[in-house]
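This part shows chain A:
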Amino acid sequence: MADQFDLECRNVVKTFDDFTAVNDISLAIPKGSFFSILGPSGCGKTTLLRMLAGFQAPTSGDILIKGASVLGVPPNRRPVNMVFQHLALFPMMNVAENVAYGLKRRGVDKATITQKVNETLARVGLPDAGPKQISQLSGGQKQRIAIARCLVLDPAVLLLDEPLGALDLKLREHMKVELKQLQHEIGTTFVYITHDQSEALVMSDQVAVMNAGRFEQVGAPQDLYYNPKTAFVAGFVGESNRWHGTVEGGDDHKIEINLASGGKVIAKRDGQTNLVTGQGVDVFVRPEAIAIDGTEGADNSLSAKVDNVLFNGAASSLQVRELVTGHEMTVALPQTGAFASVKAGDEIRLSWSVEQTRCFASTEGGAGA
Partner candidate 1 sequence: MSKTASITGGSAFRFGLLLLAMPLLLWLFLLVILPHMDLFLVSMRERISYGKYEFSLINYIEFFAEPLYWNTYVRTAVMSIFATILTLVIGFPVSYYIAKVMRGKGKNALFLMCLIPFWVSELVRTFGWMILLRESGVISNFLQWAGIADGPVEMLYNDAAIMVGLVYTSMLFMVVPLVSVLDSLDDSLIEAGYDLGGNAFTVTRDIVIPHAMPGIASGCIVVFMLTLGNYLTPNLLGGKDSLWFTEQIYTQFITRFNWESGSAFGFLLLILSSAIVWIGLKLSKQTLSETVG
Partner candidate 2 sequence: MSKKHGALRGSLLGLTAIAGMVAFTSAAQSEELRLLTWGGYAPDEVVELFEKETGIDVEVTLSNNEDMISKLRATGGGGFDLAQPSQDRIAGAQLEYGIYKPIDLSKVDAAKFIPSMLDATKTNTTVEGDVYGVPHVWGTSGLIVDKSKAANVADYTDLCAPEVAGKVSYRLKRPTLIGFAYAMGLDPFAAYGDEAKYQEILDAVEAKLIDCKSNVKTYWEGGDALLNLVRSGEVVAAMAWDTGGWKLNNDNADITFVAPKSGALGWIDTFALPRKTKNEDAAYKWINFVMQPEIAAKITASAGNFTASKGADEFADAKLKAQFQGSFPPADLDNIKWYPTVPAGLEVLEGKTLDRVKAAQSN
């Protein structure tokens, strides 16, 4: 059972003095999967990754690689390799020497090293880069060399700490796809850290959403997107319109909520039996779940005035303001091109279904009257 996981954490805790950076995290990553840890800055991602690599020891808990505990095993003897946040390529060596470094440390013979280095460079698409100096590489090329330097060692797990953070947007979009493809080809288990939800969603088989040292939810990207389990996940993964409100009533399937800004919405209960009348909740609705000039009789509906049209091709949206309360919302424009004539100042009718409306107990206690 255990050895079908490449990497496992059991109740890992890391504290610095009286500050808990990683709080009771357990995870199990199956062989060959692309696992992302997504969370805001300072939530403990790097700390967790450094414990996996062996640069820091957990305060308590256990870490297993291929079923064996690696507590006390120094980084140079763990079968994992790490791509650093700023890549950490060795400027005193050329590209080939960088890639060959790990093999040399293992005492591999020269001919094999040369062959493996060439293979790996070819695999990352830079077959001729060997004799170049690190300073002669572009950002994306450095990226690939940093990965090649680890891959050449055939690690059980490759750890990547926001490796795309330093790249510009266009290159980041491109590298996302490339990384995913590379992982798919070589089948190495990747543990990928990011604070960019789009990276996590696009590349991963599994994503763990991390907040303040804890995992809020672990699941497939679709799962996180469509079935967030906490207010944090709902708010952090993807775009959402958000309201505060108090529970007014409802049944096993629905909850009626009075919004703090006025008005009323009905949300899916989704098994949250702990929500009782009078409790403060956060309500989330995705922009693309809202229909413009929707049919009468929808579960939730309201009138709004268009503030701005944000045209962005297929990802165009409207910024609108609710007529009664003045609450700001974002509404996605359908990709069909319908409503292309909507312009600022127009009044429109918005509607969405109960199924698309989620609510979670508010973290700030009451709904703020």
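For anyone wondering why these and not others, all candidates are chains of the complex that A comes from, given by their letters.
Observations, loosely collected:
Just so it is clear, a contact is a pair of C-beta atoms (placed from the backbone, for glycine too) under 8 Å apart; a residue touches a chain by one contact, two chains touch by 3 or more; residues count from 1.
Just so it is clear, the structure is predicted and the values come from calculations on it, not from any experiment.
One candidate from 1 or 2 touches chain A in this complex, that being 1.
Contacts from chain A toward candidate 1 in the complex involve residues 53, 55, 74-77, 81-82, 84-86, 88-93, 101-102, 105-106, 149-150, 153.
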